[in-house]
Structure formats: C-alpha cells, structure tokens
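First the structure, which I've put down as structure tokens, then a few questions once you've had a look.
The complex appears here minus one protein chain, its other protein chains still in place.
Order of writing sets the chain letters: A and B. Residues in each chain are counted from 1.
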Amino acid sequence: MSMADAASKGERMLDPMPAMNFARRWNWSWLGAAPFLLFCLTFLVAPVLYLVNGAFQNPAGTYTLDNIAALFSPNMLAAFSLSMRLSLFSAAIGSVFGLLLAYAVILGGLPSWVRPAFMTFSGVASNFAGIPLAFAFIATLGRLGLVTVVLRDVFGFNIYSAGFNLFSFWGLALTYLYFQLPLMLLIVTPAMDGLKAEWREAAEILGATRRQYWRMVALPVLAPSVLGCFLLLFANAFGTLVTVYALTGSRFGVVPIVLFQQIQGNVLYNPNLGYALAFGMVVIMAVSNILYLVLRNRAERWQK
Amino acid sequence: MKKGFPFASVMIAILAGAYFLIPLYATFQFSLQMVRGEWSLAAYRAVLGSNVFLATLSFSAIASFTAIVLGALIVVPTIYWVRLKLPRLRPLIEFLSLLPLIIPPVVLVFGYIRLFGSNSLLPLTTSDVGTNALLVVGYVVLSLPYMFRAVDNGMSVIDIATLTEAAESLGASRLRTIVSVIFPNVRSAIVSGAFLTFSISLGEFVLASLLNRPAFGPYLVQIGQDRAYEPAALAVMTFALTWACMLMMQIFATKKPGTRLLPRFRFRPAKEMPA
Partner (left out) sequence: MNFLRIAAIGKSFGQNHVVKDFSLDIDKGEFISFLGPSGCGKTTVLRMVAGFEAPSAGRILLDGADITGVPSRQRNIGMVFQAYALFPNMTVFDNVAFGLKVAGVAKSDIATRVDEMLRLINLEHLADRYPYQMSGGQQQRVALARALAPRPRVLLLDEPLSALDAKIRVSLREEIRAIQRKLGITTIFVTHDQEEALSISDRIVVMNGGRAEQIGAPSDIYNRPATRFVASFVGTLNMIEAEVLDPNGTVRIGETVVSLAEPIVHRGPGEKVSLALRPEAGAVDRAEHGDTSLPGTVVSTQFLGSVIRVKLDVAGHRMSFDRFNAPDSRLPNIGDPARLHFAARDLLVVQD
C-alpha cells in the first residue's frame, strides 16, 4: 500500500518537461548550438522520423495502419515474442544474479580487495559484447569448448546430449549474462551503497529480524533502482543483434535479426513493413527507457 | 554482533568469478590449440599475417578516430556554449544526446540507407566516400550519449562562466579562451569519452555490415564462420584491447586537470584548478 501511494505521489512530484520557450526576440547566440542541432536533426531525428512516417504509409505513399496491423501477424509476433522472452529472461537473471553479486561484494563481509576487483572487471566486461564475446563462449561451451570437453571427459557428463545447446535460447541467455551481470553490478552498486547502516541497526533494535529488515526496508528501498536496471538490461538485450548473429547467423529470428535480414535482402517484400518493425522496436526501447528514468528519479529522491 | 564466516557471499563471489574468468581462460587455451598436439601461437600468427586483418583493422581504426574527432568537435563547443549562453536549451540538448540509447543501431542504419539512398537530397550511399562518411557519422551518433556525458561531467567540475569571464577580463578573445583555457581543463574528459567511442566503434558490426564497408566487425563475423581457432585468438586480442581502452578511460576520467599523464600532453601548462 505504501509503495502504491509513493508511486502516485512520485509521479505528481515529477517536473513536467520544461516548456521549450524559445527566444521571444531574435538572439544571435542561438547560432552557437546550430551545428549540434543540425547534426542531430539530420543524422538522428530525420532518419527515425522517416521510418516512423513510412510505418504509417503503404508503398504508394498513402497513410494506412496496415503495416502496424501486420506487426500482429503470426510470424512478426513470433519474432517480437522471441525477442521479448530472450531480453526479459536475460535481464531477469542478470538482475537477480547482479543483485546477489552486489550484495556479496558490497555488504557480504568479503576482503576489501574483492570489491575493486569486481568493479574494474565489470567496467570492462560490460563493454565486452558482440562478436568476441560469442567467440569466447564458443571456445567455452561450444561443442568443442573447454567446459564442454572437461565435463565430458573428466566428469562423463555430456551437456549437449543432456539437451544444452549454446546456439539456442538458453545458450544465448547464458552468453548475454556475461555483459548483463557486470552492467547490473555497476548500476546497482550506488543504490547498495546508499543503504545506510543505521537503517539496519534501527530495524534491528526495533525488533526486526534480518529477513524482516530486507523484506520491509532494504528491498523496497532498492526496488526502484533494481527495476530501473532491469529495464535498462532489457533494452540493452532487446536492441542488440551482434551476439546472436555471431553465434547463430540468421537462424535465431529475434526482431533485430529479422530487420537486419530485411535490410540486407528485403525478405519481407514490403519496405513499409520493415519501417513498422523499426517503429515497433523504437517504441519498446523508448517505453523501457522512459520507465527507467522515472524509476531512477525516484531512487535518487530516496537516496538524499 | 559477531558475524560468522560469510559463507554465502564467498560462494556467490567464487561462482561469479568462475563465470567471468573461465570463458576468458577457455578462449585463451583454445586460441593456442591450432596446431594439433602442442601449444602454439599459430592462430595469432595466422591472424596477424593476414592482409585482410590489417586492412579491416586499419579501416575501422581510421573510422573510429575520425568519429572521435568529429564527435568532439560537435559536442565540446556545444556543451560549452549551452552552459555559458543558452542554459534554457539544455534539456533539449540533453534529450537529443541521450536519444541514441533508445534507437537500436539496426534502426538507425535502416533510416540512413533509406534517407540517404540513391534518390534522396543527400545521396551519400551512392559513393564510397559518402558511405564512409555515413559510417563515421553513425559512430558519432552511437557514441553521442557517452561523449556527451563525459564532456558534460568534465565541464560541470570547472566553473565555465567564471573561467570565461576571467579570461576575457584579461583581454583574451573568445577563441583564445576556448583554446587555451577551457580546452586544457576538459581535455581529460574528452580523452575519456574518446576511448569509449573507440571501444564502441572499432569492432562495430551492424552499421559496417549494412553499409557494406570493409571494416573490422564484418571481418570478425566472417572469420567466425570460416575458421575455428583464429576467432579465439581474435577474441583474446579484442578483450586485451578493450581492457586497455577502459583502463585509459578510467585513468583519464579520474585524472584532475593539471596533472600530467603522458609527456606528449605537456604542450601547454594547465591552469591550477580549485579541487
């Protein structure tokens, strides 16, 4: 109940986007920002608007909702569903394990060198996405990968005959975890640091058990940060295609891969459906990022 | 109260450490196995001896450097100017600079191909030079959020307005103020943003592949499909390079203006800054 109250209050407290009240009289200093604005307009806003506009047109140029409707056709829905499931799942395990790791590293009473070691490594690993990451996992968990071979030869356990496949949903999720986990650790650390020792002591002396403290205080305080990170991880996984492509080629039909193929070979036979696909991606990315910003705003308010 | 041995924390840390380190070790070991029955650097030799490797890597390196320079030229004066003269424009600039985070690269390049195609006002994709330029522009856009944040943080540390007024009251022109006062003080922030840009664009695949450029990313994918051991060697080298980039970035990001890092940055005495 208190969470819901806080949420509704929080939204009321958010500043509305400051109205862009452009200069009433002509002011030459606006010219200073012109190169940046022109650049963004040409190479960021216009291309996206072009696609969005195209998403609502048919090839003849008349406005229609057919392309948007076509996004709900079975094979488009399958691509979105696969993307969503993969992103949600990899974000979820990234969040859960990242949270556990952050707890262990920050509050777990480990030697003091452990934290900087993990933080530095995470700074690098969160940028170690894409093709080399796929190579590393092929060398680890591919059919001839080190872990696969050691498990088979030393422990007599063949993970591939047990149903594991690196080039499947689970294999991809495990690979994504390699950059999702460090990212979660990096983002949730400030929130974890923000948990004041006095809160735990206050809860303790008021009679709360450790479990009650985590359930009633620590987790609710962390919740906006963790949810925010979850959305960021989701968007991170949703927008990327390189790791999937390097591991599976075009066999794994997530949305970015479908769009990639459409651009390469026009497999949809309808560029406007491609625009709609791009539009759908942008909408999903925008929604998760905006929610992330809202949640982060709330988390920062508490951490004052 | 006395705490016992942090068993759960140790287990979590060990598991995570294993998850992080085993793939690195596995890749390294795999990269040494090219010659059957012995450890050798044959995979590395094969990669480094390949002309395609050198050609694509230098193409991507040049594209990345150009993107860094272009990005800095667009971002630094804008942030300076907005902080100094146009604070009301700040929300818009900030929004634009964060926008690439919600535009997936594949969508961005799709837009480029359609908007700058053969029958557009600006038909960049019809020539090699134009397509290369589009690739660089794409890298600038992809790294915009990171470059913006790095430089903006750098400028928020120093008091832009006061520094500018001080320089101008001493008779410096606006250009001279920027070149000899502002720039030295945000140099480490720019360098930090530059390394991030570099690590994003060097192995970038989607833009390079769809714009059909002979870049490092598509080369990596091709090797991954054709060869067994060279990809592992490439992964090890890329990881080492990422480490180097991140290390340099962190050094520059935490460096205070005025402290020297590399001899070649000594060309101008930096101004003493209040902490």
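Operating definition for what follows: contacts are C-beta pairs under 8 Å (C-beta built on N, C-alpha and C of every residue); 3 or more make two chains touch, one makes a residue touch a chain.
What you see is a predicted model; the values in this text were computed from it and never measured.
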| item | value |
| --- | --- |
| Identified contact with the non-displayed chain, of A:55, A:221 or A:295 | A:221 |
| Sole contact to the chain not displayed, among A:29, A:53 or A:209 | A:209 |
| Touch list for subunit A against the chain that is not drawn | 2-3, 5-6, 9, 196, 198-199, 201-209, 212, 216-217, 220-221, 223, 301-304 |
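As a convention for this text, only the chains that are shown with their structure count from here on.
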| item | value |
| --- | --- |
| Averaged-CA centre spacing for the pair subunit B and subunit A, given as whole angstrom | 20 |
| Complex contacts: residues of subunit A adjacent to subunit B | 17-18, 20-21, 29-30, 32-33, 35-37, 39-40, 42-48, 50-51, 54, 97, 100-101, 103-105, 108-110, 114, 118, 120-121, 123-125, 127-128, 130-140, 144-147, 177-178, 181-182, 235, 238-242, 245-246, 249, 256, 259-260, 263-264, 271, 274, 278, 281-282, 285-286, 289 |
| Touching residues (chain side subunit B, partner subunit A) in the complex | 3, 6, 8-10, 12-13, 16-17, 19-20, 22-27, 29-31, 74-75, 77-78, 81-82, 85-86, 88-89, 91-93, 96-97, 99-115, 122, 137-138, 140-141, 144, 199-200, 203-206, 210, 217, 220-221, 224-225, 228, 231-232, 234-235, 238-239, 242-243, 245-246, 250 |
